[in-house]
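Before anything else, here's the structure in question.
Note that one protein chain of the assembly has been removed; the remaining protein chains are unaltered in position.
Labels run A and B following the written order; every chain starts at residue 1.
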Amino acid sequence: MEQKAKIPEMAQPSFNLGRLLKNNAVPILFIIICALGSYYARLPLPFLIAEITTRMARNSFLVISLIIPIIAGMGLNFGIVLGAMAAQFAFIATVFWQMQGVAGLTATVALTIPVAIVFGWLTGMLFNRTRGKEMITGIILSFFANGLYQLICLWVIGGVIPFPDESMVLPSGVGLRNTINLKAMHYALDNIVKWRYGMIGVPVMTFVAVALLCVGMIYLLKTKLGQDFRAVGQNQQIAGVAGINIDKVRILAIVFSTVLAALGQIIFLQNLGILTTYGSHVQVGTFAVAAILIGGASVSKATIGQALLGTFLFHTLFIVSPLAGKNLMGNPQVGEFFRVFVAYGVIGVALALHAWRGRSKK
Amino acid sequence: MSQRVLEMRNISKEYFGNKVLKGVSLAVDEGEIHALIGENGAGKSTLMNVLFGMPVIRNTGGFEGEVLFEERPVSIANPFEAMELGIGMVHQEFMLLPGFTVTENIKLNREITRPTLLSRLFGPAMKRLDRTAMNSDSRRALDSLGLSLDETTRVAGLPVGYKQFVEIARELDKKKTKILVLDEPTAVLTESEADTLLEAMERLSAKGISILFITHRLQEVLRVAQNITVLRDGERVAGLDRTEATVDRMAELMVGRALESVGCKECAASAMKEEVLLAVSDLRVDMPGEEVRGLDLSVRRGEILGIGGLAGQGKIGIANGIMGLYPATGTVAKGGKPIPLNDTTSALNAGMAFVSEDRRGVGLLLDQSIEMNIAVPAMQSQGKFIKGAFSLADDRKIRSHAMELIRELDIRCTGPAQLARRLSGGNQQKVCIAKALTLDPDLLFVSEPTRGIDVGAKKIVLDLLVKLNREMGVTIVITSSELAELRAICDRISIVYRGHIEGTLAPDASDKDFGIMMAGGASHGGQERKVS
Partner (left out) sequence: MAEQVRMEGNGLSERLKAIAADLGVPRLIIFAFLGAMVVAAFLLELPIDTLTGNILTRFGMNGILVLAMIPTMQVGMGPNFGLPLGITCGLVAATLSIEFGFTGLAGFLVSLAIAFPLGGAAGYAYGLLLNKVRGEEMTVGTYFGFSIVSLMSIFWAMAPYRSPEMIWPYGGSGLRVTITLQNHFDKILDHFLAFNVMGIDVPTGLLLFFFAACYLLWLFMRSRHGIAMTTVGNNIRFAESIGLNVNRYRLLGSTLSCALGAAGIIVYAQSYGFLQLYQAPLFMAFFAVGSILIGGASINHATIKHAVIGTFLFQSLLVVSLPVANLVVSENLSEVIRIIITNGIILYALSRRESGSEAR
């Protein structure tokens, strides 16, 4: 028995620069792009830091909401758009009831969560029907849901449900206006505690919320449910044989993701102070997915660190690329297109790499 | 006085009128290692499916007979109930999650948890894992197997032998486990790994855990088993104890003589010549689960050559390798001309055709018509059935050719335009043969031609093969798990063991010879072939 105890050479946890670079190629590449972009954008540093701080505060939550479905083996959840929609419906209601400040925000949150749970549940059931095709289903679902959302906002509100608020509906009385003012709840969370350093304002409570979310995520992964997420994510069949209710675990993963995305959208909108009725949610999925991928996550692996790093890099790129484009190419539009290209391109490449690796494994 | 842990009494089971178990009984005492041996299709897996209450048994009308656990009759409705009783199963394919540690796998869905504030609010799913307790439990299970593997290692990258042990440790960790079913546990192990496993089995038996050991390796049976049950064709043909068992005896019992008069004994003998039509040497095929490892084979012109052997030994890989469907190395020459491997087109052009063992997966376009199934291979590889400058499909020729074959092979269908999916298994097999014949081969490989088709259709398909050989002079290489059908229609039968030809026998050779060869007896004598 003794001679058997030899375990084959395991990867020694020694420091290996080559492997470090290879494993983190994507974030490193984007760090370089961001550094170059910042250099050519010639933005004053305090402005840049202030912008990044704001954007980190308002976007991190959305990006982190993608982690659980990745761990549960369902890939990048493009369906978080539905969570954003839930948040927007809640805002439409609380604005209509003329709620204000922290109380209004709390009411919005309370209203959002059940709606997001329902949306998440439905999405999860759909994903269980389209097993193995969750991502394309999520993409198409986000477009489909957007159609229904528009139908509701354009026609049901005012057309079916009376909606007597002239500041919100179109002059015809049917359908919501293009923008809805959230002034009453603007910075409701951000400004509870705000530290100022010159140009830079730090929305402390928002960061506290993000920090709480991170701790919560770490905790969740240490629970029985978290273990089930990981088991189902590795192999549904084996998890099923062991007696785990795969379908339910998968639905729960999507419910968690959708609810977190909804909360993320609330944080996002209270910071913006304005709701673009037909636009605020549209790119939520794409941008969050691009961000987490830039941070080094993949379709089957993601950590909180990657989500935060990705949010940081993606939004740095967002801030600097139009100016860098203008200074380099003499055309601000080019920078604009470039950042959209990066968002789409990164997702495309990540999906391709995932499929490629999956194939070579077979 | 040792207690009787498990007893199965008079178990009978029918699948669609086909009796696969005929009153089989089996009893295992506490701490006993009991071997269950038999050919493929002898009923071993059905018996285990009954024991574990697998849905497939219930969905096909249940079974007759009685199962007693610890001398009380029990009715096991599903695998979880079997587990609850204390019957542990170690799967042939590993049910391990590669990204989890050894502990996490051992404790999969049986994690030890601690309540927390959140779990009181939101239910048990929010309970926290107690990793220390989980680790010490797994440690205990691993120790009982005498395995000094670190329980916090990830399973990915562990050698196969260790994975097997982790599987067993998982069953042991289920405190209730009284009896462990090991389904061909050594099939994937190297010799030394297998040795260690056998040692561990003895150790468990000494601790009072019973083991039901399903295997093909008769040597191993002799080494560890106290009692042996032999199944053949769904019947318990013998129960031996260690003292009366020998390899020869077991082999003979396993194979038995179950010759039916398949084929056409009355027609002329095959026109087998001494001339070698196909010469294969050092063939290696990387077909998962059916690897061929350095095989030599020669096929004579005009014969029907049978290739037999147990599942997983590589017999299926031979034709798949020669036809270029799985990566292969070695040399293959037909009529003296070398044929490149890994190149299906060349193989087809050399006049060889293949009827795959995977009828629905490889053999057919299920959503196409019968006529297209028959015509497409010849159209694509030989340019038949096309016309004009744009090489359009020649519908009329396709139709008339299909009609001809439907008549000739007696394919029961509503017409040539019927979808292949809607045909019965036997008729689907005939379509597969028809499409191979359309290629005008002089050498036809047929794999598992009767798998999954009913008894009547079996005979028809086998008769058809004999007819092709006798009347059209097609040389046929038929691979089958059913030795009886090979013995009925073949001129010679080669037995494959561990990826090479163990030996070639005449169809009327004795059961004992076949049995020993299938169990690798010939090479087990002295020099063991190392396979890793």
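Here is the rule we use: a residue touches a chain if its C-beta (ideal position, glycine included) is under 8 Å from a C-beta of that chain, and two chains touch if they have at least 3 such contacts.
Since the structure is predicted, the reported quantities are computational estimates derived from the model, not experimental observations.
Though it is not drawn, the left-out chain touches A, B in the full complex. Within the complete assembly, B:T345 is the residue of B:Q3, B:T246, B:S281 or B:T345 that touches the hidden chain.
Interface note for the absent chain: among A:L20, A:A110 or A:L148, the touching residue is A:L148. Residues 323-325, 343-345, 347-348, 354, 356, 358, 360-368, 372, 376-377, 379-381, 383, 386, 390-393, 421 are the ones on chain B that touch the missing chain.
Contact residues of chain A toward the unshown chain are 126, 129-130, 133, 135-137, 139-141, 143-144, 146-148, 150-151, 154-155, 159, 170, 172, 174-175, 329-331, 333-334, 337-338, 340-341, 344-345, 347-348, 351-352, 354-356, 358-359.
As a working rule, only the chains that are shown with their structure count from here on.
Centre to centre, using the average C-alpha position, chain A and chain B are separated by 48 Å. By the touch criterion stated above, chain A contacts chain B in their complex at residues 1, 4-5, 7-8, 10, 219, 222-225, 227-228, 230-231, 234-235, 238-239, 241-244, 252. Those residues of chain B lying in contact with chain A across their complex are 79-80, 91, 95-100, 104, 108-111, 113, 118-119, 124-129, 146-150, 153, 157-159, 162, 196, 199.
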